[in-house]
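First the structure, then my questions, so here it is.
The complex is shown incomplete by one protein chain, all other protein chains being positioned as in the whole.
For subunit A:
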Amino acid sequence: MLRLTWRNLLARKVRLLMSTLAIVLGIGFLAGVMTFSTGLNATFDNIVKGSTSDGLVRPAGDIQGANAGVGTTQVITPEDVEALDALPEVEDAVGSVDGIGSFLLGEDGKLVGGQGAPTLAFNYAPTENMAGEQILELTAGGWPSEPGEITLDTSSAERGSYAVGDEVTMIVPSVGETRRTFTLVGTADFNGGGTAGATLVLLDTAEAQEIFLDGQDAFTSVALTAADGVSQAELAAAADAVVPEGFAGVTGDEVVEETQDQIGQFLDVISIFLTTFAVIAIVVGAFIIFNTFSILVSQRVRESALLRALGASKRQVTRSVLIEAFLMSVVGATLGLLLGLGLSRALAGLFRTFGLDIAGEVLTLTPFTIAAGYVTGILVTMVAAFVPARRAAKVPPVAAMRDDLVVQEKGMGRRLLLGSIALVVGVALAAAGLTGAPGTDAIWIGAGAVIWVITTAVLAPVLGKPVLLACRSVFGRVFGTAGRLAGENALRNPRRTGATASALMIGLAVVSAVGVLASSLSATNDKVVDDAFRSDFLVQMPTFQGFPAQYGDRMEDVDGVDLVSRQQGTPVSVEVDGRSDQSFAAGVDPAYFEIYDLTIVEGTEEITGRQALLSEGRAADLGARPGDTIDVSFPGGETIPVEVVGVFEDSPTTGGITVPLSVLEDAGIKRSDSSLSITVEDGADRAAVKQDLEDVVEELPILSVQDKVEFKELISGQVNQLLYVIYGLLALAVIIAVIGIVNTLGLSVLERTREIGLLRAVGLSRRRLRTMITLESVAIALLGAVLGMVLGLVIGVVLRQSLKDDLTELSLPLDNLLVFLVVAVIFGVLAAIVPAIRASRMKVLDAIATE
């Protein structure tokens, strides 16, 4: 039996290769994602560990502003550093100036690092990490030793096209000139390797103090190295005892853990996101494997019957098919793992160009990845091959003697019944989600959607009939007999056509559902912007980071400008019921209230001094009403009690906790702006004012001056960017589905050798034969696309409904759907190329002679 299996595999190598390709791609994607995530984690781990000292003295409190790009005015003096250095537990204490709000420009004047990772600026002082190595290592040149000198990380220097000795331009938040030039004296990297995409700027200490601390001889934090035999905990405790108020000593381990938590959350999201698409690809692959085996089995009916007639048991026949599947899956998974490794390296290469350096040695197949790859590959293939294998065994021995080789396929009755039940279950789940069953609505709906997808796949032979009938009549009308025949061929084996189309259907269902959400998101944003955008211009960074307050000052002086409202955001925490609730506070100036109309639901909108307005949502979270006082903790550890004076209807123009700018100042937050809202005087030339405003921020091009239309475009641009990433990731699933079409067509062509020969004999030309096969392929692709898009629309609309609080507008991306349809047709045409050429190469005679 084994030998027979082996022979079968070899005899059908091309067909099997194609379905193996489905496994290879699916597993390849999965392994690639896993390897890449592991590598990414390891890279960040190395950097975090390599750049953290035994202990750290930093501003107290649980919100570390530096992580959010918010600076504080709290400082620690050189005397404090000396006191720390003198402690017996401390071998070395190094004062550090961590600069917030500076930007490195490349030689072309553009921001280095684009809009991604932040610019980390600090003074250079040799410091040891937890492993006793230097935190920073030079890769060229030297360290900055006097004002005007600068050292950059290797990758940023490269991306900015700077070489040692060049003039380097930076935007700094110091008083006066914001633009400064330095001489590049060297390049360096974190000991852990790379900077993970961040831009690293090292300055001379005095200059760093001048720029970031207004010239005070002070530091923002102190790195500690423990004396021999002193534990991190002892070190931190000893330091904590002597540091000035507002500062705290923490262990290096704590800092590492905090950072890992933060990065880990972010990396987890990425990895889950990518894995989702790998799973979709694998599911699509499973369909193709199922389909390939179904066709192979039906083509082997006679052989199976002969085996049965010769005395093979049902189980032996089943097993022979399953062993075939097993061998195939092992080969597929092996190749997939190798592909995954290559894929992760390629991804790493791509990230390297963005400055995220992932070392090759961390990109290896871990035992877990290998196990996951094999288990998934083998399991999916075996499960997909099981039903066809059973069907092979059910062939009665007598079939060997019969001439007509058609497997009697069971009626669609059972399928319809099961499908309808599943459909009802899916609807029930979605309805449960919409009507507020416990847990997240989207999960209920998601479960319903998965059931729908499966149902549609099962019912595709039935549901797809109208589409195929339409194809037949249109093709027949446009392409004559060849078109008519193509339509008939697509219809003749509904299961096969349905299963092939289902693979494509899955991809398109996801694409369309995501499309509905994205388009609704854009529409909602447009509406929100229409309602809330009251100023003439808005000035902010695409990342909503803070920028030097000088720009706002200069804009106030621009001719024709009426009002400039300044807003500064910061993360805060508020104590509620004994636990601290992370939130976001916006400091606003009085002009804010002149430009924007908050809808006050309770209290007043007049705030002065230590008073706050809460959004309805925040107020509900905090259980606070006008008259209550809430304790707001700011980065740097300062906690300020503020009195709630009013509650407003949620608004995108300000934070959930809105306070006067002075509160942030009191809390020791370094002044910078997160956004400026600007109105122009009546009768002023808007275009001219805009030009003047743009001139103010010319040196920092990513800080943009936008009017309403541009702001809408910016937001929908961001939505679309994400959408395109998702489409890109789904492309793999679609490609696998197209491989499925190629496979099915190839098998069908082989199966219809005689028929094709006959058609050729009675006068079908090669060209029209190719047309016929291409049209059949297009019919399958269209079927998949139509089913997928209809299903995706339904899922998208239901999901939108469940998210209606956030997505207030529903918008259907009809123009996109049209594009998908065209793309499906193109894919159909592409999928048919090889089978069509094969068919047209068949010699008429061979075809006639084939049994």
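In this section, a residue touches a chain if its C-beta (ideal position, glycine included) is under 8 Å from a C-beta of that chain, and two chains touch if they have at least 3 such contacts; residues count from 1.
The rule is simple: contacts and distances are computed from a predicted model.
Q: Under which of the names "Catalase-related peroxidase", "CHAD domain protein", "Fe-S cluster assembly ATPase SufC" or "ABC transporter ATP-binding protein" is the non-displayed chain listed in UniProt?
A: The chain we cannot see is recorded in UniProt as "ABC transporter ATP-binding protein".
Q: Given that one chain is not shown, which residue among A:Leu111, A:Ile263 or A:Leu764 touches it?
A: Selected residue, touching the omitted chain: A:Leu764.
Q: Give the residue, chosen from A:Val164, A:Val279, A:Ala731 or A:Val844, that touches the chain omitted from the document.
A: Checking each option in A:Val164, A:Val279, A:Ala731 or A:Val844, the one touching the absent chain turns out to be A:Val844.
Q: Just checking the interface: what residues of subunit A touch the absent partner chain?
A: 480-482, 485, 488-489, 491-492, 754-755, 758-766, 768, 844-845, 848
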